[in-house]
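Every protein chain of the complex appears in place save one, which is left out.
For clarity, chains are labelled A, B and C in written order, and residue numbers in each chain start from 1.
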């Protein structure tokens, strides 16, 4: 699965994107966050306040309970500020 | 006093404007209409439905009871349709 | 507050640039409205539109409407251009615009200006249909549109 980061999440994590093979026990967005934050301090720091983070799955807004699959594109970012 | 006509009022009366000396008994817009319609069939015809006519005195919206003076500019016209 | 009543056409881009440049502070938002001559009126095909106006009172009323909008919203500037004379299908009739720091004031005040212009500015339209000119009737909807401003 492809994971993208934007705005200050990208800066805190130090990555624009990363490719991972979906671990078996990762079924939802919530599971993915747990997986990522357990492996990396930077991710743990970036995801410390989930209220300030939005997520999309395949370019649609999603939430923590959204199911994810191997071929999905998942993005994490703060609330948008365009316009 | 100067009297102006616009839109179909101008066409029905056949005048853009006319100058008259204010008759003594003409104190309000209503009096002026009575004066004009008594003197001319065209005016009588044009003013037959007062609900479809707006009036301004010195370029401010007015009504039948508005007082008028010798130096005033009075205009009669249908509801506006610009924009 | 810029108000122009003119026979000739206008270039909206240039006029909005002037509005922007006249603002005391860089506006974050400009809303603008352009009204055009439509090709149909009550399902009848139009050939042209002629607009008459009450020179003097028109400018006065448009300035009054602009002033009212500026009292009601925190605006950095307003613009109204309205044409008169004979116009063809698709021609620009009117441009109204407001500049402000935040978008809401610009949106609402431009709509307010158009709603008041429609019922208070002394313009009269005459439509040419099948070689006959007919004065346009005022619309009840335009009177009712004012209600949302609660003045």
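For the reader, a short list of remarks on this structure follows.
We adopt the following convention: a residue touches a chain if its C-beta (ideal position, glycine included) is under 8 Å from a C-beta of that chain, and two chains touch if they have at least 3 such contacts.
Fair warning: this is a prediction, and the values are worked out from it, not measured in the lab.
Although it is not drawn, the missing chain touches A, C when the whole complex is taken into account. Among A:1, A:29, A:46 or A:75, the one in contact with the hidden chain is A:75. Think of the hidden chain as still there; on chain C it touches residues 11-13, 16, 20, 25-40, 89-90, 101, 103-104, 106-107, 110-111, 114, 145. Touch with the hidden chain on the side of chain A covers residues 4, 6-8, 56, 59, 61, 75, 77-83.
Methods note: only the chains that are shown with their structure count from here on.
We define each chain's centre as the mean of its Cα atoms; on that basis chain A and chain B are separated by 73 Å.
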